[in-house]
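Excluded from the complex is one protein chain; the other protein chains are retained at their positions.
Moving on to chain A:
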C-alpha cells in the first residue's frame, strides 16, 4: 500500500444524523468509501446504495446440498450397500430418513452460509483490519472518504460538507 493513501473521516454521534449526512454527502457528488458503526444501523444499506446480501441464496444452495447428500447417503447405506430388514420396514424406509435429512440440511446450510460470510467479509483470526478510529467499536459512527476517489472535489470542500452534515469531528487518516 502506498504511503499517501489518505482518507478524510467524519465522526458522527447519532445514527439519524449519520443517515441524513450520508444522503447529503452522496448528493453533493462525493463517493463514500465506507461507513463504520458500533452496531447495525437500521436502513443504512439503502442510504449507501448497497444491494441486498446474497447470503440467503448461499444458505439455500448449501441446504439443498445437505438434503441431497443426506438422502443419498442413507439410501446407499440402508437400501443398497448392506440391506437389512429392520422392524419389518422397507430397506429404503423413507419416513425414517427424514430426521437425519433435516439435521444435515440445517447443518450444511448454516455452515455453508457462515463460511461464505467469513470469506466475503474477510473474517479470519490473522486479519489486520483497517481501523479508522478506535471509537468505532464503542460509540461513534465514522464515515470514511477516500481522497483519491474524489479528486474532482477540493479537500477543503469535502471537509466543509462533512462538518455541515453534522459531523462532530473531521479527521485525516492514512494507512501504511
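Going forward, contacts are C-beta pairs under 8 Å (C-beta built on N, C-alpha and C of every residue); 3 or more make two chains touch, one makes a residue touch a chain; residues count from 1.
One rule holds in what follows: contacts and distances are computed from a predicted model.
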Handout entry: Undisplayed chain, where the name is taken from the UniProt record, one of "Lipid kinase", "ABC transporter permease", "Pyruvate dehydrogenase E1 component alpha subunit" or "Quinol:cytochrome c oxidoreductase quinone-binding subunit 1"
Key = "Quinol:cytochrome c oxidoreductase quinone-binding subunit 1"
Handout entry: Residues from chain A at the interface with the omitted partner, ascending
Key = 14-16, 34-42, 44-45, 48, 50, 52-53, 55-56, 59, 63, 73-74, 77-78, 81-82, 84, 86-87, 89, 93, 96-97, 99-100, 102-104, 106-107, 109-111, 113-114, 117-118, 120-131, 134-139
